[in-house]
Each structure stands twice: as C-alpha cells, then as structure tokens.
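Quick one: the structure is below, questions incoming.
With one protein chain removed, the remaining protein chains of the complex are shown where they sit.
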Amino acid sequence: MDASERDYESKKEIVLVIGGGVAGIGAALDLAGAGQTVHLVEESDHLGGQVSKLDKLYPTDHCAFCPLWTDIKRCMEHPLITVHTLSCVKELNKETAGSYSALLLHAPRYIDEKKCTFCGRCEQECAESAIHPGWEHLCPPSFVIDETLCTKCGNCARICPSGAIDLERAVEEIRLSVGDVIWATGFKEADISHLGEYGSGSHPDIMTSMEFEEWISEAGSNRGAVITRSNGTPPAHIAFIQCAGARDLRMIPSCSAVCCMHALKQAFWVKRRNRKIDCYIFYTDLRTVGRDYYRYSLREFEGADIKLVRGRPGLIHPLPDGNGIAVQFENTMTREREIRRFDMVVLNGNIQPSLIQHRPAHPAGTAAPRTDEEGFVVEESGNTSDCACGFGLQPADVPESVIQASAAAMRITGKRSNPG
Amino acid sequence: METIAVFLCKCFGEIDTAVDFDFLTGELSNDPSVAVISTIDSLCLESGMAKIVSLIKETGSDRVLIAACSPLAKGGFVADSIAEAGIERHKIGLVDIREGCAWIHGDDPGGASRKARDLIHMGIASLQNGEMSDDMTVTVHPGALILGAGPAGLAAAVSLAETGFEVALLERSKDPGGMLRLISRCYPGDENASEKLDPYIKEIEKNPLITFYPQAKIMSMEGDTGDFTATFSSQGKDISIRSGVIIVATGAKIFFPAGLYGYGELKNVITQMELERQILNGSLETKNTVFIQCVGARDTKRPYCSTICCPISLKNASRIAGDVPGGSVFVLHRGIMTPGNTLEKYYRDTLSGGVQFIRFEEDNPPQIGGGDHVEYVEVFDAINGIKRTIEADLVVLSTPLVPNTDNVNLAKMLGVDVDSYGFFSEIYPMHPLETKTDGIFICGSARWPVSSDDAILQGKGAAIKAVSYLRQSEIAASTLSRVPGSKSGHARVVAESCTGCGNCVAACPFNACGLERMNSGFVSTVNMMRCKGCGNCVSVCPNGSIQIPEHNYRMVGEMIHMAFQGWEL
Partner (left out) sequence: MNQPKILIFACKWCGLIGADAAGKRRASLPSRFRVIPVECASLVETDAILRALAGGIDGVAVLGCHMGGCRYNNANHTAVKRLELLQDLLDTTGIGRNRLLLSFGTAHEGYQFEELIQGFFDELTSLPPLDPWLSPFGVTR
C-alpha cells in the first residue's frame, strides 16, 4: 500500500491537545508529523508553558528558551496544527461512538499579533501601563494588553499605525468536533502559606522556586545578578528547601520529581554568578534519576561548594531584627539541631497538576477526564478522551513529558489506523 | 543583466525617522544592478505585499532585496510570502535595518543611514554571489528496522504494524521479550511480567507485517535516512533488509558485582535478577533478607543512578515480607529513588508493609559476614548514628544496568553517538528519542536505564517519530533540517582542488563527509542526507575546496568589501 494511501490519513478528525507546554507541543508536532489534524489549546498568550519561564534547563545548563522557541515556531507554522492561545476548554462532551464535542473559549486578543509591528507606541501611550511585550522569544514578537488594567480608553488603538488593535473584540466561543483528546495541562505552583513552618508569604525573600528562577534570570530585571528582594544587595546565605508541600500527607503526598534537580541547577547558577554566596539545600532524598542527573549533582567545579543537608526545616521565620530569615532544622545525618540565619529562602516542591486547581471550573461535560485525589489524570484503557502526558499525568521532567507526549500521539494514531 | 528589486520598509516611521530614505534611494540608484527601488510604509501588511508582488512582475526582476525589520520579526514572514509569489527562496535577500540599525542608532541618523546603505549593499552582494546548493531526494522505503525485541522494541514494532508499516524485528537471543522474560512481576502494579509481554508476542507472531528475526547478529549497515540496508545473520542465514528508519532498542546489560559484598565468594549473596529467577522457579528460600542498593552504581566507576533498582527492591521486599511471615526484610540504601506519584506511593505502602529501611553513606558501606554463606550484615545506620548488625540468610544486591559492550560498534555502524557512560546519545533533552542521524531513533534501556513501562512508552514514542518519515514517499535532503524550515544549504566539494586531506571528514559533526578514492588520490564527498549545512567543514578546509554555496567565500569577501564603503569617518 502506498504510504499516502494509508487509511488513518483520510480521517480528518481533529485531535484536541489541551495545554501548550512542552508536552502539548511535542504531542502536536508528532501527531501533525503523522498526518493528523491538531488543535492545540493554551490558556496563556503564548506556547511554552512552565519551561518558557525558566532561565536555564538541567542537566545541560542551557538557556531554556532556545530549544523551545524553535519547536514553538514549528507548531505555529505547521499547516496541520491550529494553535488557540488565550483559550481554554469550557466543555467536553462525548458524542457518538468515538467522537467528542469541545467548546473552546477564546479570550479576546485585542492586539492582532499578525498585524502588530512591535513598534511599541501603544505601550508608551497607555496611561494605565496595561500594555507590555508578550513573551520575548515569540517570532514574530507582539504586544499584549492586560485586560485587568485596561480602561478601554482607545488611545492605543488610535495610535497603532497598522490598525492591529481592536478593543471591541469579545470572547469567542468555538465548537469543535474532535476524535481524540490529549491532556497536557502541566502544573501550577500551589499556595503553601497554610503550612506554617515554611513561612511562605511572610518575607519578601522567602520565594517559591519559580519566583526565584525569574528573580535570578539573565533575562529578568536583575540581569542574572543574585540579590535580595528586600534590600537589593547580594545575599550571604541562601537556603533551598526541598519537599515544601510535597511528600507531605497534609498536602501533596507525591514526590514532585523535578525539584531536586531544579534546586541543584539554581544553586549551581547562583554559585556561577557569585562564588561567595553560601548555598544550602535541605533535602530528604536527592532524586537524581534521569540521564546524567547524578553526575550533575556531583559537579565539583571550583568554588561550587554547595552544602547538602538532609532534613526538613521545622521552622522558617523572618528574624525580628529585620535582618534575614531564621531556619531551624535538624541535620538528620548528624542528628544536630541548628538555627541558622539565611538571607533568602527558596521553597521547592509545591507544584500540583493544573487540573486540581481548576476545580470546579475544570472542564465540564461528559468527557472530562477523571482525576485522582491529587489532580492527575487517570487514563482509562479504551478511552481516548483522556490520553494524558507530562505533569498532568504524573510528575515528570522535560524528557519524560515529551516521551509521554509521543507515546500518547502514537496511541491515537495507531487507534485511528485500526478502528477494529 | 541581473535585476534586483529593492524594497525599503518605512515601518510606519520606525525606520525612516532614523534612516534617511532619500539618501538611501540616491545611493542605490547609482547601482546598475538595481532595477527598482521602492519605499513602502509597511511591507508586512497586505497592501504592502500586494505592491511588492506587482512591482516584481512589472520589472521582471529575478532577485528581490528587502530592507525591513529583523528576520526574527516580520522579516522572515515577508520573505516567505514573496517566495510564495514565485521568486525562488534563495533569490530573496533580507536585510535588517530596524532592530539592527534604526532602533539602535536613533541618536546618530547620519551613521544609521550610512549603515543602512552598507547593509543593503552587503545584501545585494549576497544576492549576486549566493548560489543554490544541490539537493537530493530519496525514495523512502516504507518499512522499519527495529533492533531488539525487549519491551521497547516490541512496543515500537506493534505500534508501527498497527499503523500499517512493515517491520523487521531483530533480536539477539532466541526469543522476544528481553529482560522482561527473566522477571516474575512488574512494579508498581504487580502485574505478571509474562502476561504483560504476551499481547506483544502474540501480535508479532500473528501480524503479517512483522517479521521476527531471532539470533540476529548485525554484520554491516549501509545507506541513509529513508533507505537503510542492514545485513545480518539470523539462525544460520544471511539476510539483507532495507528500511526507511531504524529504531535502536537493544537494551542494556546486567552488571555482576564480582568482588562486591562477597558476591561470588559467599553463598546466598545474589543479584536481583537471580532473585527473580528463584521467584519464578519457586526455589526461593529465605527467612531474613537484606537488600543492598547502589551496588556498583552511583560510584566513581558508574556515576549514575540506574532508575529501576529502588522500585525493584520495593517490589521484591514487599513480596518477601508478605510471603515469609516471621522473617525480617531490610533495605539498605543511600536514598530511595522513587520520584513521582505512583512510585512515591509505592514507597509509602512498602514502608507500612513491614519492610525496614536503613540509610548508609557512600563512604561507609555495609559489611557482609559469614562462613561459606552469608550470616549477617553490619551497617552503620547514618540516620540513627549507630552500627547495626542484621541477621541475614539472603543478601540481594541491586546492581545497575550497564551499556551493552557492542554499543560503541553499533553506533559507529549506524553513524550515531554514544555518551560518556556508553548509552546511545540523544540530540537534546527536548528530543530524547532522536539521534544525530535523521531516521534513527533510540528507546528503552539502550538509551538510559528504564522500567519496562517506560520502555514501552519510549518504544511507542520512537514509533510515532518513525511514522513521520515512513509516511512520506520521498524525502528531500533539504527538508531534514535541525531548524524550522529548510536547511540553509548543503556543503559542496570542488573536486579539482580538493587534496583529500580529510579535515572535513574529521570535523563534520554529522559524519556527512567522506573520502572517495579517485585516480590520483582521495577526494572529499558530501552525503547530503547527513549534511546540515553548518559549515564546520568549510572553515577547516585548507584551500576552500568545500563551500556552502549559499554562503560561499566570494560572497563573504564581497560582503566584507561593501561593509564600510568608502571607509568614512
């Protein structure tokens, strides 16, 4: 049989991929490569998900955006992939055997990215500072209006030379009939301020790991310099707290899989930028399972004296003199208890699958996936409205998410070739 | 006479406030090769594009130069749109006079204007001197060659056959199943390993699209993306198979820890695989069992975590704890590696199932004691800070999976890389199943130690990657790009001047250059299916015999010449 006559290709049924992070992008590209028609739905204004917020990736220590933006570009340019940004799936219902109907909501994109020339006059004109550039590595770049600040005064629309701004755009509803669905909804950070011992929210220098990533990012406002948020000077001591909220029966019983390597990566970069900063990582088990991860954790480059302490701090509290943060812990390997002063504390581990945070706004309908008590999608065999990959399925790093995405794409493509 | 149509974009004042367009137009009109200079408010709008297309047709220009914003902004899109209007892509030049000029020299209009003029002259030079690379097309052989019939290879084979493609599945041993045949039950669901394998094995037996070749030994590999030829022997016959893609699923080897913890010296010190065998054939006899983790792993010789040993110990420890009442089960570890939700729950459940865990440090490992068979294990409990002596009838050593010894050879035959550990290398972590050679994929423990579940996922993943190649009846080399869009070009050899020194062969990151014997010696040849147009060969060639036509030395020389026209202050 000629390759172009293969049966599955004649099925123009859409595969709906929900979530435009690395997993969603991987699944979309694999499906499109196999001749399937894909609609990729992403709630933010650009593809890339959590990885697009990272400064560097482990274990290569490369910039995170570089491999990502080329795959995003491929997705945007692929004739078989339709990308819906600023969109979410409001309803997913089972229709006749083997098909589903999806109701997508498009939030209005006031600035048409196809017409925007990135001149920036709208940003200057806006009195509310509601306009800012979108994700830096989008090709082509465009500006975005923050709806929460916009007063619809119309000044930006008047000054835009290419007529790209239309403030009258409204929420659009799009109904799609799809054959299969892949959930690639990834993770979000969870609020752990109710877990009192972590001191989350009690001091400007107690940050989550994603906040810290942005704070020390080369592309960020500090240009890679490691300074405290409270007074802008380099910290002397930073504590990375692992399993904050995770492996914790009160909140997230699971291990979030990515945090140990993430903390090591951040600590190594802090050291690279300023040898003098003392970095402590408080861990329970240092999970370095993937390719080259263990050796990464051992890296002894000059001055990379990162102190690994096995223990979960019992108390993290701003010091009353205003000079730093106290961390009280027991080093379980030496059984010594200590209280140490740190200038910054990075909390790692409080990440949960996005779907748990969307309840009850979680897609309604008869084909919404079943999720377990932690919010991970439960795949039921024989059902392809709940193929899942990436963190939406289980805690997974980039390579694992992408592998799962490819496997999900194969599952659907294989099923379509063999309906019997 | 070559005619170039030059289009200058004002970008609604973003460019022409800093760059003097009258000056530019004046300078360019003196150039005899410029047929028309047109200034447009905004090239990327429909009206702008329409104007460009009609002007090109009117003047009959065969080359187009666009001076506008950066190729990372709308510039690339404009060039592509013009290509759609009929001008060959390599005859469209793009010069950035916005991000690279007007926007950064706003306070020096004179300098900005001269720079814009120079950049445009450089663009014209590149258009006039750039040439088009050769290309080649390969008819894709619509079948896959899968090396290894463990869970990864089986999953890949079944997936590809399900999609309608022929599969040749090679396996070194007599039966399919890989290491999964040697295992009793799988974690974490406690599935029976042979029940897990059965559907795959049945499929390869009954599906006419899959041909299984047992006892296969590869003798040679030829060909390239889309058309590989593997010659191998299988059960006494020599066979040659053509395939469009190759999936490497050759798995890994078990490490036997000779000399560690009394292995080979004391009876009843066994590896996990040996324990599996005893469980399978019912010969397991133990009362007090001790598992030791990281035996020969996470040390200086093998500085990696083998992923599966902790969950395997949890699996076998729980089983023994359940099956042997009154006995004790200890797991001595340096950190239990159970990332994620399922595995972490597995760990919690094992903890409450009566298995005891003791943590030791790398520099103070457990000591085995006994006469001719093990009797006790001494371990320094790092958490409690005390030395403990555990009665032991059976000590099970968790050893890592290690790369197959012939990985290096196989990699050479295929033209892929192995990493410093000896496992097959992927190109980037974001493309973990792909290698530096298009059409060759890696999955399972050949890539990195994984569980059978993950091996199956990777096999499926490799299969979908293979599908995107196999479904094309032909592949043009120029489409095998590492970047969005087509390749920038292929290297081309001028045979007359090539001295056959071989620098390019050594320098090529994709093994695309080779030496061919000619009458007078050797000459370099470029395999376009492998060449990515990076140009490493160009810069190591002693006499410029190898060039990328789109970026040849005449072009570069001319661009340098035009860069600072007149050497003004």
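Here the chain labels run A and B in written order, and each chain numbers its own residues starting at 1.
Rule of thumb we're sticking to: a contact is a pair of C-beta atoms (placed from the backbone, for glycine too) under 8 Å apart; a residue touches a chain by one contact, two chains touch by 3 or more.
Quantities reported herein were computed from a predicted structural model and do not represent experimental measurements.
Within the whole complex, touches from the chain that is not shown fall on A, B. Remark: the omitted chain is touched by one listed residue; of A:Ala219, A:Leu298, A:Ile339 or A:Val378 this is A:Ala219. When the omitted chain is restored, the residue from B:His105, B:Arg172, B:Arg359 or B:Lys460 that touches it is B:His105. Take subunit A: the residues that touch the chain left off the picture are 60-63, 66, 118, 133, 136-137, 141, 218-219, 223.
Mapped onto subunit B, the interface with the missing chain covers residues 70-73, 96, 98-101, 103-108, 111-112, 114-115, 118-119, 122, 125, 128, 427, 436, 482-483, 488-489, 507, 509-510, 532-536, 538-540, 544, 548, 551, 553-554, 556-561, 563-564, 567, 569.
To be clear about the criterion, only the chains that are shown with their structure count from here on.
Centre-to-centre separation of subunit A and subunit B, using mean CA positions: 23 Å. For subunit B in complex with subunit A, the touching residues are 11-14, 42, 44-45, 69, 72-74, 76-77, 140, 142, 159, 162-164, 298, 303-305, 307, 335-345, 348, 361, 382-385, 419, 421, 423, 426, 428-433, 447-448, 454, 456-458, 460-465, 467-468, 470-473, 483-485. Residues of subunit A touching subunit B in their complex: 1-4, 6-9, 22, 26, 30-31, 33-35, 57, 59-60, 67-68, 70-71, 73-74, 77, 115, 117-119, 139-141, 161-162, 247, 253-257, 285-295, 298, 332-335, 374, 376, 394-396, 398-400, 402-407, 409-411, 413-414, 417-418.
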